[in-house]
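Before any comments, here is the structure.
The complex appears here without one of its protein chains, the remainder shown in place.
In order of appearance the chains are A, B and C, and numbering begins at 1 in each one.
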Amino acid sequence: MQDKMIARAKELLRDGAVNRVLGWKTGEFVYDITPAVFTSAEELDRDFVFDAFTAANLSKYLVKESKKEGKVLAFLKPCDSYSFQQLIKEHRVDRENVYIVGIPCEGKVDIEALKARGISGITAIEETADAVTVKTVYDEDITVAKQDVLFERCVNCKSKKVVICDEMLGENGEIVDSDRFDAVAKLEAMTPDERFAFWQNELSRCIRCNACRNVCPACTCEKCVFDNVNSGVEHKVAANSFEESLFHIIRAYHVAGRCTDCGECSRVCPQHIPLHLLNRKFIKDMNELYGEYQAGADTETRPPLVNFSMDDCEPSIVYQRGGNA
Amino acid sequence: MYQLSLDNLQNFFRQIAAHEKLYIPTDKDNVAVYAEYAEGMQLTQKLNTNRSAKDFFFPQTENLYDLRMNGKNLEIEDTREACEDFVVFGVRACDVRSFAILDKVFLADPVDSYYKNRREHGTVVSLACTRPEETCFCQSFGIDAAAPEGDAACWIADGSLYIKANTEKGETLLSYVADLLTESDGSAVAAQQEKTRQLLAKLPLANTDFEGMKKTDLMAHFKSPKWAGLSEACLGCGTCTFVCPTCQCYDIREFDTGSCVKKFRCWDSCMYSDFTLMAHGNSRNSQLERFRQRFMHKLVYFPDNNDGVFGCVGCGRCLAKCPISMNIVKVEKALEVQDA
Amino acid sequence: MQVENKEFKPLIVAFCCNWCSYAGADLAGTNRLNYPADVKIIRVPCSCRVNPMFILRAFQRGADGVIICGCHPGDCHYTTGNYYARRRMTALFSMLDYLGIEKGRTRVEWVSAAEGQRFAETMNSFVSTIISLGENKRLEDLRCKTK
Partner (left out) sequence: MTKETLIPLLGVVTDIRADTPDVKTFRVEAPNGGKVFEHIPGQCAMLSIPGAGEGMFSITSSPTNKEFMEFSIKKCGKLTSWLHQMEVGQEIAIRGPYGNGFPVDTEFQGKDLLFIAGGIGLAPLHSVINYCRDNRDKYGKIDIVYGSRSMDDLVDYKEIIDEWCAEDGIDVYLTIDRAQEGWDGHVGFVPNYVKELGFDTNKTAVICGPPIMIKFTLAGLVELGFDKTQVYTTMELRMKCGVGKCGRCNIGDKYVCKDGPVFRCDQLAEMPDEY
């Protein structure tokens, strides 16, 4: 796929259809891949990469890139295409300045999951269709099935379909029947005390680095309330459990109805907090209470929180269901 | 050098904990963290803790003092709590060196008494590495992962813990566990060090050389055209700063509790847009400038002010944690190319 | 099991919409209907003015319960404000429940300008719910509790 992408990018550059390419750039050790803008065929040949580790969602970069001079070619995976379409819906990107090439995705490998298997000192990684083979300085040669080391978001993939593109490289996939809400349901089934203990433990690890916020393609405010000195909540550090909860509730709430469940927040969290479980709770609730809704699936429908119906349920429904008082 | 069978490790911890608060790296939620020793707590098998050890001396947040205003009267109350003696066990060579770098900042005149107080009460027991990771590059800064510094240094080899005191504090620590220790000639340690050093030489970043940065002067690095490309993907989050053992920038803020105003200090990141924001404007408006500041500070400004010592210890945390995998090694390599 | 604490005086914050519920509270007052003095009313233009942050901040500052009162659905002064508020608060309350905050610490009630009686009853019932739940310990900021 990488070769096909480079070839197509070079064609489009040469034809003048675009003047730059947004993609992924190789790093020092196979897996440390950085999003980058390429402007020439040489750069593409030298540095462009697309493999099991090109996990970063490029849509957010298009907010800025699409405002620049000329058309930019962006390679979007299914997840990224949902985020991009949501940004179009919110008028955050200039669609006409972006040429989108959709690319299929079979899931991305989480290096942390590999390392959690005790693999360290990685010197090389080889990838086949359904496995990765890792070589280490300890003269090991370890083969792991991809399925076992995918990101959580890929294990519970919601859609392999690129929802918006100018052209598709390879075959577009379909929306997948996923079990992504199972983890949320499991938490809902706990008692409040258990849930409280669970989240206290998770959120107490937060170091307030803002990676979850800054990577989120839905978090595109010019000035975040948590950076606004006049908001009274701009503190740079989660000084206690209250501020941890406050930050994460508001962060998730602010993208509720707009979150496409791309899973970037959990991917980047240096403290491994399962932030997607907060976002998914909102999605699950809204699906159940206001009808199925997938952010980014289209550009017309109104997101549930900026919509209403006369016969919506009352907020007290929250305390009536579940039954785990 | 002294020796202790690993079967006795719990006794070793127990006896230290009987004298002073003891922190050891242990596994929690799939990562290693420093935790106060409790009966039966196991030492992690992981190379290093998820967060750095700088919290022990420079915590992410700490209260400085309280202010109370009553009409025109103001009351200033120093609220710091007395610091007890404590021991941090199992600090890796890179993190031990980070304390020396923080010392250069906080113990320089005028001394930061909050930091100094903790530093004086803390005993650092290092632990030699045996299984370095690909993200490690401490050797680029002259750090020997097989021979860590610290008040006392430890090695784990052939089912035994070897320990050697380097300072008076280290000697005091050994006195807590004297009955558990036997003399050793350290041959097992030497053999293990040899093995570790061979592994270190094979690491992918083994040949990263930061000294090349010094060949070019400050303004040439500052004006390098490379910064634009390096910083273009930067999200402006503070991950690299907050996992870094040597980042020391802080903010002083206040929290109004309703009954008083608490002045506290907390880690800050030069990557944040409001770091240099003032009432009349911002001196670093773009992420390029902020990104450049972080690396210029570590690789150029800090050595300029501190006899050539870089503000980095090669622990590799930022390499592993950056959401977009941009890091100090890539920056160094890019700037180096420009020199050639 | 919550031990009944006679000493416990809950602090309740009530966000009342200017057009209905605040007038309802006024009516309760002029009719001399009793409701606990623990309820502190904050007047807002519309129930949909209530940002989730307001609710969390109230808890931070020591509130034990937060209630949002607005016009009855269909009667909003701004036509549809309370419909939006209804969805938003549902989502927020559900999230608080998900995080393990006690059910019932937050509530939404629709009270019209003519319902002084209903306002007093609502407040009485909410205060007694909060008394039975006890002090807010799960969304508190200890710094605000020190003297």
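Criterion: a contact is a pair of C-beta atoms (placed from the backbone, for glycine too) under 8 Å apart; a residue touches a chain by one contact, two chains touch by 3 or more.
Remember, predicted model here, so these are calculated numbers, not experimental data.
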Would you mind listing the shown chains in contact with the chain that isn't displayed? B
Of the residues B:Glu20, B:Asp251 or B:Glu336, which one touches the chain left out of the display? B:Asp251
Using the document's definition of touch, tell me which of B:Lys46, B:Lys164 or B:Arg265 contacts the absent chain. B:Arg265
Please pick, from B:Met41, B:Ala147, B:Ala206 or B:Leu277, the residue that touches the omitted chain in the full complex. B:Leu277
Cross-chain touch to the chain not pictured, restricted to B:Phe13, B:Tyr37 or B:Tyr114, is B:Tyr114
With the missing chain put back, which residues of chain B would touch it? List them for me. 64-65, 67-69, 72-74, 76, 78, 105-106, 108, 110-114, 218-219, 222, 248-252, 254, 256, 260-261, 263, 265, 268, 270, 275-280, 283-284, 289, 293, 296-297, 300-301, 304-305
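To be clear about the criterion, only the chains that are shown with their structure count from here on.
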Of the pairs B-C and A-B, which shows more C-beta pairs in contact? A-B
Report the inter-centroid distance (CA atoms only) between chain A and chain C in whole Å. 36
Could you put a whole-Å number on the gap between the CA centroids of chain B and chain C? 46
When centres are defined as mean Cα positions, the distance from chain A to chain B in whole Å is 30
Within chain B, the set of residues that touch 2 or more other chains is 255
For chain A, residues contacting two or more additional chains: 239
Mind pulling up the chain A residues that touch chain B in the complex? 27-29, 31-37, 56, 61, 116, 120-123, 137-138, 201, 205, 207-211, 213-215, 227, 229, 234-237, 239, 264, 267-268, 270-272
Can you list the residues on chain C that touch chain A in the complex? 52-53, 56-57, 59-60, 73-74, 80, 83-84, 86-104, 106-108, 138-143
Contact set on chain C toward chain B in their complex: 61-62, 143-144, 146-147
